[in-house]
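Of the protein chains in this complex, one is absent; all others appear in place.
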Amino acid sequence: MIAALANPHVDFLALSPEIALTATIVLVLVADLILPERSTWQTSRIASLGTLVSLAFVAVLENHSAIHGLFGGAYAVDRYALALKGFFLVATYVTILISVDYIGEGDYYEGEFYFLLLCSVLGMTVMASARDLISLFVALETISIPTYVLAGFRKHDRRSNEAAIKYYLIGAISSAVMLYGMSMIFGLTGETKLSAIALKVSALPDSKVLAVAIFLSLLGFAFKVSAVPFHWWAPDTYEGAPTPVTAFLSVASKAGGFVAMLNIIFFGFGGKAGMWWLVIWVLAGLSMTLGNLTALKQTNIVRMLAYSSVAQGGFMLVPFAAYGIAQSHHQTDVARSAFQSVIVYLLVYGAMNLGAFACIIAVARRTKSGEITSFSGLFQHSPVITVLMSIFLASLAGIPPFAGWFAKFTMFRAAINAGGWAGVTIAIVAGVNSVIAAFYYLNVVRNMWFRPAADDAQPVQIPGALRAALVVCTGLVVAVGVYPSIFGDIADVATKTFG
Amino acid sequence: MAHGFDAWILTLTTFTPIVGLALVLLIPKVEEELIKLVTLLTTLVTLGFSLYVLKNFDFDHTAKLQFEVKKTWIEVINSNYHIGVDGISLPMLVLSAFITVLCVIYSWNHFPEPHNVKAFLALILLLEVGMNGTFIAQDLILFFIFFEIVLLPMYFMIGVWGGPNREYASIKFFLFTLFGSALMLLSFLAIFFKVKNGQGLHTFDIPELIAAGKGGITHGVQLIIFGGMFIGFAIKVPMFPFHTWLPDAHTEAPTVGSVLLAAILLKLGTYGFIRIALPILPEAAKSWAPWIGLLAVIGIIYGALGCLAQTDMKRLIAFSSVSHMGYVMLGIASLTSFGINAAVFGMVAHGLITGMLFFIAGSVQHTFHTREMSRLGGLLTQAPKMGWILGFCAMASLGLPGLAGFWGEFPAILSVFKPADGLSLPVFRTYMVIAAIGTVLAAGYLLWMLQKVAFGTPKDEWKDTHVHDVGPQEWMAWLPLLLLIVVLGVVPGLMFKTTDGAVKQMVDKAFPTKVEKGVAEKQPEAKSPAIYVKHLGR
Partner (left out) sequence: MIALLSDQHASSELTEYYRQYLSVGVFVLASLVMVGAMLGVGYFLRPTRPQDQKYITYESGSDPFGTFGQQNVRYYVYALMFVIFDVEAVFVFPWALNADGASHGGLGWFGFIEIFVFVAILVAGLAYLWRKRLLKWA
């Protein structure tokens, strides 16, 4: 017991992004204490600087060719993990940019906002590296708990309170369910490390216990990524939470859930694909279809994007199903394309969704409304933001030459590659759904371009930070759409992970 | 592969409008004249580039891809920036660059409400990128991207500058096309995974896919894959029963939008059939051909009957598009080099003639603020030049020999007299008869329109209005079109010479005739309508 605690060999370089983040978190907290009330906005600067420093460390590690496995393989710093860490940090940076004015102008605790945001991000960076049930769970909780508070950040708004309590209860239940599944997995295999679980699970006979164990773990994730029928909390939470928090929840937090799922499915349950692919297949189909159909009817833009994010989550589940279908037929070459697809989709979705939210925040600063009709005639007085919003919506709809097409394309590719009736069916369902989705995305576009503006409409002023966020998102969406090889590294990642 | 300037010329032809677009966006909104000038110059330079391609094109080897460039683009999926033109794509590329210039000239003082010159011209430039790009793409993914790029600008053009029912028309146009292209993309992916190129890699490269043949795809799967592409392309053409978006889109679109839609956008679909669907999946094409032919003749008759039921001049022209594209598809369905040559000719001819008709309809509306034919009449007395041009175009459109329309329609009908080997003769000859009836109907509705709009005396409400006849801008935009309609009508060989080599090679590879070569040569030449017309053409 005591000997086990002897000097561990910790590779501090490999942990540097997390260490930088932790230092930033403490700094933000202390700064919030020291700074006088009127200059607490400085904490946003510290937070964004810290994020950039952490990002720089990720970049350093990226050029450090060696792949590190820490803590006996429970924590991996490979290119896959680094790519995701990079994504999480960039997404956070953009979130901070779109938050600055919103949080600064409203009646909010500023220091705490960035503190909680960064805590959640710390969980995400850990999640990217987690290759062990325990670190996976700890990371997931680190992501979730601060966001429960963030969702309720509009303290005096009942909707925000409702959002927070709903989100918290669902989060707690899903954690419990997932933990129960994980404990059964541990009981069956005696292992917590995913690579070891993968070996043991493949050797086990198909049993009801195993089925229940896998099912419960997946159910927990289904809640986290708001897959239909476990999605109903998302719209209320998204609408009630402050808009930058919604952006963060729908992008980074959701991505955290997906990354956890990637880890556990691709590194753990691959050998037993026959037992779970149908579950994911059904979840994917339902999420796409119901998410889109419900989004059609929304009149509030944030609610619409909430349902759209449910549907987009469905699209992201398709490669998981494809991987399962292929694995259950012992067709191994799909793993690569499916893995790539999830990651590409996450990155692209992050850029376009954050961009759309940035536009919404910019417009809502003037209109003080979240109704889709409040976008009417935007083109007549604020053409720049209109064009940008149109780009993001077109990208979400998957229309070239914006990045969304490539994400959808890789998703289709994984499904068709898996083949069989299941692969083709889900691809066609996804195809039909992308048309349905186009309808409600274009509904906003239609309001902005085709409808007359209100008589008293004033041009939308975009503050500097928001402008920077828009530049980053637009740049990514257009660049990736025109030249998707920017994500060349991701191909590398998949190649390295799956030989 | 091309070298030096030749390696850049197609890229320049496609992406010069992007440069113009950037410039236009930088100019403040109020500087309208400057914006117009920059746009015009950009499109002229683009046209110049495309004429350079035309001039330096090696007409002795039209089957060969020329000005070819192949650069790595998306390594992950082995998709390349592979561009090039052959005899089939060259006329389309030049047509596209040409029509865009005319559209910019025409819109000089014909801006629909809400004015906004900057946005309108920016969209035209963006549209040109997609149109030119589609015709030079030699990679399925590249093709798909360009094919989709045209969607948004046209959507905005209809939605912002369109008629009263514009919102409905624009979203309908958009969703129909998007649905088709989603299925098309799935088909592309299926081909990607089923076929391997010479190096044993999966590929999206069109020439490589054609060379690789059908690979190991079973006939049933081929049929499904072809079906996906068919829906994608057929919606764009549009073929019956996928045509319903077209009358709405055309009716609501601003004049320039209608012209571009009719002249170029519809051709993306038929071009897709000739460039991709037929050569890559010839066996499936053969099984599908009778059905394509059937839908084509239904389209011909349905479109024609639809025309007769219209009261709106523009809607009538839109339905006539459905009918005319039916001839193009019928030529394609014959799967013979003769029919496909006719189809390509028909595409260009329809682009010129229907584009022209839409220009006139636009000017009529500009003058009278209505397109209701019951309220119009006596155009020949009030604006004789415009009336004569309308008459000329109606004649060209109904397929009067000596004008361009004839060479698209007549050979297409003839081609199904003897379709490719393995296709049922009785079925296709029935199609031929029905299509021939369609020409009579075409004459009927076009002359009817001419009579309503141009003949007679002006209606009372216009009696005292002073009507502007064809103005200088209109002459500048229209004269080139009118000249080309005559030139191509008199010397169709100009086109056939360009397309024949490429079409022939494609057909020979995809649908080799079972008859021994020696036997084929022994047949007296005059008996084959193909050779007859070709001689006539040259």
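A few comments on the model shown:
Every chain is named by a letter (A and B) in the order it is written, and numbering of its residues begins at 1.
FYI, contacts are C-beta pairs under 8 Å (C-beta built on N, C-alpha and C of every residue); 3 or more make two chains touch, one makes a residue touch a chain.
Note that the structure is a prediction, hence the values are computed from the model and not measured.
Hidden chain, full complex: it touches shown chains A.
Residue A:L29 is the one among A:L15, A:L29 or A:I399 that touches the chain not shown.
Residue in contact with the omitted chain (choice from A:I165, A:L188, A:V282 or A:V471): A:L188. Mapped onto subunit A, contacts with the missing chain fall at residues 2, 5-7, 22, 26, 29-30, 32-33, 187-190, 204, 207.
We adopt the following convention: only the chains that are shown with their structure count from here on.
Residue ranges of subunit B in contact with subunit A, taken from their complex: 72-77, 114, 119, 141, 144-145, 148-149, 151-152, 155-156, 159-160, 166-167, 170-171, 174-175, 178-179, 182-183, 185-186, 189-190, 192-193.
Of all residues in subunit A, those touching subunit B in their complex are 340, 379-380, 383, 390, 394, 397, 399-401, 405-406, 409-410, 412-413, 416-417, 419, 427-428, 431-432, 434-435, 438-439, 442, 446, 449-450, 483-485, 487-488, 490-491.
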